[in-house]
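Working notes, structure below.
The complex is shown incomplete by one protein chain, all other protein chains being positioned as in the whole.
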Amino acid sequence: MLAFILRRILQSLVVMLVVALVSFALFRYVGDPISTMMGQEATIADREALRERLGLNDPFIVQFFDFVSRAVQGDFGISYRLQQPVMELILSRLPATLELALVSGVLAFVFGVGFGVYTALNRRGWLSTTIMSVSLIGVSLPTFLIGVLLIWLFAVELQWLPSFGRGEVVDLGSWWSTGFLTPSGRASLILPAITLGLYQMTLIMRLVRAEMLEVLRTDYIKFARARGLSNRAIHFGHALKNTMVPVITITGLQLGAIIAFAIITETVFQWPGVGALFINSVRFVDVPVMAAYLMLIAVIFVVINLIVDLLYYAVDPRLRVERAGAGH
Amino acid sequence: MTTDTQSRFARIWDSDIMWSFRHSPVAIVAGFVVALIALAAVFAPWLAPTNPYDPSQLNLMDGFTAPMEPNAFTGNSYILGTDNQGRDVLSTILYGTRISLFVGLSAVLFAMVLGITLGLIAGYRGGWVDGLLMRIADVQLSFPSILIALLIFGVARGLIPPAYRETMAIWVLIVAIGLSDWVQFARVVRGATMVEKSKEYVQAARVVGAHPAKILIRHILPNVMGPVLVIGTIGLALAIIAEATLSFLGVGVPPTQPSLGTLIRIGQQYLFSGEWWILLFPSIALLALALSVNLLGDWLRDALNPRLR
Partner (left out) sequence: MTGDKMKEPLLSVRDLVVEFPTRHGTLRALDQVSFDIGPGEVLGMVGESGAGKSLTGAAIIGLLEPPGRIAGGEIRLRGARIDNLSYEQMRRIRGRRIGMVFQDPLTSLNPLYTVAQQLIQTIRTHMDVSEADARKRAVALLDRVGIPAAARRIDDYPHHFSGGMRQRVVIALALAAEPELVIADEPTTALDVSVQAQIIDVLKEICAERGASVMLITHDMGVIAETADRVAVLYAGRVAEIGPVRDVIQHARHPYTAGLMGAIPTLEQTSDRLVQIPGAMPRLNSIPTGCAFNPRCAHVFDHCYRERPVLRQAAPQHEVACWLTEEGGA
């Protein structure tokens, strides 16, 4: 068990190092940091002095090591566009994105699994057919269009819900601000959370349905039926548990995808999160922010992957043997 | 061998696929819509009342004209109204669809060629080449393609001198979407190649001394055309959506050549002031296009995979 976790952590570190290399290459070679920082009118001597001061004349390895050691301490430099430390910018906007992603993720998972199981068990029912057809439209609708249409309906026409921003937020501790604690904060979450979660929900639903249908065809389900077990025991015990094994992995990855997809939702709803920060950095070629965002996403993915592995391990007894065997 | 594979392909085409197409109303309707949109896009310059990309044809006074109503200042009337700059919405949709389809098709084609090539190489060579390629694929697949596309787009913008950014934008977009989408192709082709390469006829061809490239193209490729077609169709829907999304985010095609995503972005800005038509009509066009292509892909997947029927 311990050996397995250690190995996974080691693999994660390698992935992080590769991402760091990409980030660094971005940081160092895309655009000219000197001209971006000093503007057109600086003299050549000034440029050279800054170049030396920033260590841009050092060998590649030294610069990379420097970059990584500063990144580990949370120092990604100064945003070209906003002239603020990148880490500060990201930290101030991270709570908004994480809260949004959490609510959408829970929505997507609960409804995705629920609908998936329902449509698998009632394959030919009219409700299943309807859900499946609507889900296909859901997959075809681009996320931003869902958001815009929701705004149109619920914010412009019905005027039930706000169309942009986080509403009133409450500061918790030094940097975390939450929208969960105020009515306007909660109301502001609804439309973005649905927008962000809908696509993931349809994906999870289709996956659960496909896996469940696959499981329902297996011999052990046939054997369970032949033993006269109740439908409830077969469907929600034997079948669902086996369905969840592959679903967990993909759902975990979807959670990471939600944070990345938040870029779009945040733009539509002017949600003050890291995604909106990133899209502006792409638009204005604000390289330090792009590099830092890339690292952040990588960290989130790596952490999620680790959690998924551990969950997998907890659910499937077969893995315990193989890996315990490998670890001995 | 060639005639054999061709006749097999023809047989599949004639029997199962066509049978399934004839018996799937959804596929027929979707196919019809896709064909209609494609024709409208191709013949846009002849069909559209105005050329929205030609600034000399624009009249700012015509801005915000509602559909089917004469403009308060100029008296001009437009079927689907005009946007904030006085561009005819119908014409812009036609031209925008053209861009969406062009970018989508080019990106999928690029992804397909790249994916098939890498998949064939990985499957045929095996060993470290395979290991490396599949590792890259794994890592890339664990990130959403829109994020990859955004990053590539951002990097390309940084590398291209500002003067060329506008003109290169579409090509950058195609490469960014294509590069974010090759993995699926590579995986399927790699799998099939590994199965196929151990079969006797391939071994025989190798013993006879046929060039590996020839073996791959002649013998292995025809076997994976089915899945590749399915992935390509669904990939096309994804690419169209990706292009619309990037344009909506304001990092896609330049604003002087609005695609469907750009139009929807403009439309969102004027939702609260009541100019709903700028948003609605492009949204319908985009949804119809993406949904039909998706439905075709879905149907194709089911038709080629009898187990799911």
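We just call them A and B in the order they show up, numbering each chain from 1.
By definition in this document, a contact is a pair of C-beta atoms (placed from the backbone, for glycine too) under 8 Å apart; a residue touches a chain by one contact, two chains touch by 3 or more.
As the structure is a computational prediction, the values presented were derived from the model and not from experiment.
**Q** Wait, the hidden chain, what does it touch out of the ones we have here?
**A** Within the full complex, the chain not displayed touches A.
**Q** Touching the absent chain in the whole complex: find that residue among A:20, A:224, A:289 or A:302.
**A** A:224
**Q** Could you pull out which residues of chain A are in touch with the chain that's been left out?
**A** 218-220, 222-231, 233, 237-238, 241-242, 245, 315-318, 321
As a convention for this text, only the chains that are shown with their structure count from here on.
**Q** In whole angstrom, how far does the Cα centroid of chain A sit from the Cα centroid of chain B?
**A** Between these chains, centre-to-centre, one finds 24 Å.
**Q** Please give the residue numbers of chain A that touch chain B in the complex, ascending.
**A** 15, 18, 26, 30-31, 136-137, 139-145, 148-149, 151-152, 156, 163, 253, 256-257, 260-261, 263-264, 267-268, 278-279, 281-283, 285, 287, 290, 294, 297, 301, 305
**Q** In the complex, go through chain B and note every residue touching chain A.
**A** Residue positions touching the partner: 139, 142-144, 146-147, 150-151, 153-155, 157-159, 237, 241, 244-245, 248-251, 261, 264, 267-268, 271-272, 276, 279, 283, 286-287, 290-291, 293-295, 298.
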